[in-house]
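Every protein chain but one is kept in place in this view of the complex.
So, chain A:
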Amino acid sequence: MLKSKIFVKKTRAGGVMKIVREHYLRDDIWCGSEVCAECKQESAELQRDACIESNLCTYPHYVIPDTNVVLHQIDVLEDPVIRNVIILQTVLQEVRHRSAPVYKRLKDIIHEKEKHFYTFTNEHHRETFIEREPGESANDRNDRAIRVAAKWYCQHLKTSESDADGLKVVLLTNDQGNKQKAEESGLLVYRCEEYIKSLIGNPELVDRLALSNDDKNEITSSKLLFPEHLPLSKIQAGIKSGSFLQGTFRASRDNYLEATVFIQGDGEESTEILLQGLQNLNRAVYQDVVAVQLLPRDQWVAPSSVVLQDEGAAKDDNEEEEDEEEKALRISAAEAARKPTGKVVGIIKRNWRPFCGMLNASHIKESTRHLFTPADRRIPRIRIETRQASTLAGQRIMVAIDGWPKHSRYPNGHFVRSLGSAGEKDTEQEVLLLEHDVPHQAFSQAVLSFLPEMPWAITPEEMARREDLRSLTVCSVDPPGCTDIDDALHCRELDNGNVEVGVHIADVTHFLRPGNALDKEAANRGTTVYLCGKRIDMVPELLSSNLCSLRSNVERLAFSCIWEMNHKAEILKTRFTKSVINSKASLTYAEAQMRIDDTTMKDDTTNSLRALNKLAKILKRYRIEKGALTLSSLEVRFHMDSETHDPIDLQTKELMETNSMVEEFMLLANISVAQKIYDEFPDCAMLRKHPAPPLSNYDILLKAAKSKDVEIHTDSAKALADSLDMARVEGFPYFNTLLRILATRCMMQAVYFCSGMDTDFHHYGLASPIYTHFTSPIRRYADIIVHRLLAVAIGADKTYPDLMDKQKQSALSNNLNYRHKMSQYAQRASVAFHTQLFFKSRGILNEEGFVLFVRKNAIIVLIPKFGLEGTVFFDTKDKAAPHLVFDEDGPTLKVEQHTFSIFDRVKVTISLDASNIQHQKIRMSLIEPVIAGVSVPAPEVEPLAKKPKLDR
């Protein structure tokens, strides 16, 4: 049967278009129930004995939630207890339209076999499709469609019921009108809260219920604390006329009463507006998109440098105290220091996600209302209702915000799940991943279904399409313990006296076909995240550690980049090909280094390693002559206890010749590929650029160098590289490394971009006019795109529309840049956490370090031995502050009689400050130089417990 859907739409040109879609109805859509004998379904999702312990519905039943129930109570629906749910297509479509994240979660639930969720396509069913009636709003129509479908199920199950087990359907809705109408038509209908509360066996589910509007008024006092938010139409009008500004809300980490709004201007210019005081912040939460109004110039203030943390238990009552705190902010500031100040008038888009943190149990024992303190200091505390406060205390939990009424001091939220006890390694790792938005759930069934079947072997057809390079002496060199080997090398002499060098990269795109669930998941994850002792894969392990990993002595698919070079490492010919290789050895950097150094070894692998090493040295020299920078940052390695996985020793990573050897050839391959794909697809090549930093970034480096009478030139990368090489100070061998560390801090972030959207391609750090990432497709998604582009360029694979769409490419590279940045932050946080664990086990340590930065009230000290940075504060809360004089030109800081400047050698004691369980940190205090009243006497270092070192 054919129906048509009609709607009118305004076109971009201002015209009006009437759009007519044909809508086909069918009568072969099955109900999905095991009970039904009428429907000819192959497998039924909904179980026969759909029993759940409930004192409201004592009979077996299926649940049909309406759209708002799904949107607000997705946390409840995700619980394994809730099963046998019918999701109507109407609901699914509305959810998809209203919230993409909830839609994705719902889809994931539906795919889960054990949940027994069934999607009923009621919009295409002949008996449940309804047309919108005159005078009916779109929402009313959808509500009616849901009721009609529920009614249909009701009757359908009744008629097909062979044995009388009384199976029923229950409609869940929070909408009064809808509920009433449903009752009138004889349906079983409950409010979501009613139903969940009736589940006798599972009281904890009640905590997960999001607060709906009617529930809120019981919590809050009647007093209005915040000004009303403007409606969206007014905000839009205001933004258009310029009286309001739109920007992203960024709360201050240190001061809960202060925030800035970042406003993206046209082109390069963008401004920041300061917000101060609760009233002006007006319930905005970090990362929300808000509309702000500027205050008159005479009310502008300067950002305060005070650290303020929201500490009151529940401050609804003692307003006065708060006012005082706000007053403390308004320190009389010089006219020049004042910044544009404004207030939030409305929220354009909330960016709420579930937040990790801990519960502050209420002082009143029986109270079910508690405050929750998020781990991220920029997020306000959240009020939640729970009956399990005693069990949750001391645990890391996740909480979602439901809303922030204007008469409530804190936003209202609900408990989502517990992550485990605070301070435990697994819990903290989970927190770290969640807070950095790293997708780390196990791969879903839909994703896994696209994996090749095991046992896997290269088919003869595939073999015929590829170049057979199995006979070559290929080997891989990687860090120890690496299982996702994505590159391998070979080198051989040619008959004409030249050498052939090949870089072989795992052919991940052979397995990762564009557009399928596996590919989409990988594109979303963007990168593999390496934490200490844990790896969060971008592609499932079967691929990353087995089928794609170029392990030794197995046949693997590869994408090869092969050069013919002369002995001066000049490239004569470049070619790219899909190939099959068989690696002869997978070595660690140290093993490879030993082979090269051991003159008695004369086998093929060692010889080719030596040849590669020789060429790499020449390549590196060329590169440095062109002005590539050698920067330094200390990376640490933990020696883990093999049983408890606790760190037992900490070491800075050592770099060997072989590291640089592999790196040189990877750089060469990346540059060659970048050139090739850009030549072939000037509009849609995915490249990587590293912009030159603005000169002002170098100020700190210049000042630091000057203090030691060393001159640094920053006019070009080459000048910088040369002057860094020249910078040496007698009797201070570590000076050069310190300078390079400082120089690294001056640099900009390298980013992916689409060549059609930008004109500046230069890679500053590598001094290359063009660059991309080709060599690690197992762990980076950008490389996947580059592989696909290159495969199309050499005719080895076919293209697809999204690959050539520069808008989509650009959007993708933005996601990749974001994921990449977040993964780096997560990595750093993980190192920091393990450093803390290490110091916790080691007790107090005395170490020597160098001053890296000088601040107004502190110095930042680097301990080279651990690659650890820490801050030594001179003004502590409980002690009278010593006399401090800060000189910005030096920069130097005079504490009492002693003057600190950059690169000073100091001695500090290191210990773990666990006073705040959510934010444990390394505390450093000064031992040398001795300043009366500031430095501390060197504490006794506890002798190390004699533990056998397992991994040495």
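Going forward, contacts are C-beta pairs under 8 Å (C-beta built on N, C-alpha and C of every residue); 3 or more make two chains touch, one makes a residue touch a chain; residues count from 1.
Simple rule for what comes next: contacts and distances are computed from a predicted model.
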item	value
Absent chain [UniProt protein name; select from "Large ribosomal subunit protein uL14m", "THO complex subunit 6 homolog", "Exosome component 7" or "AP complex subunit sigma"]	"Exosome component 7"
Per the touch definition above, residue among A:138, A:719 or A:914 touching the missing chain	A:138
Of A:40, A:240 or A:297, the one touching the omitted chain in the full complex	A:240
Absent chain, residues of chain A that touch it	4, 6-10, 14-16, 18-20, 131-138, 233, 237, 240-241, 243
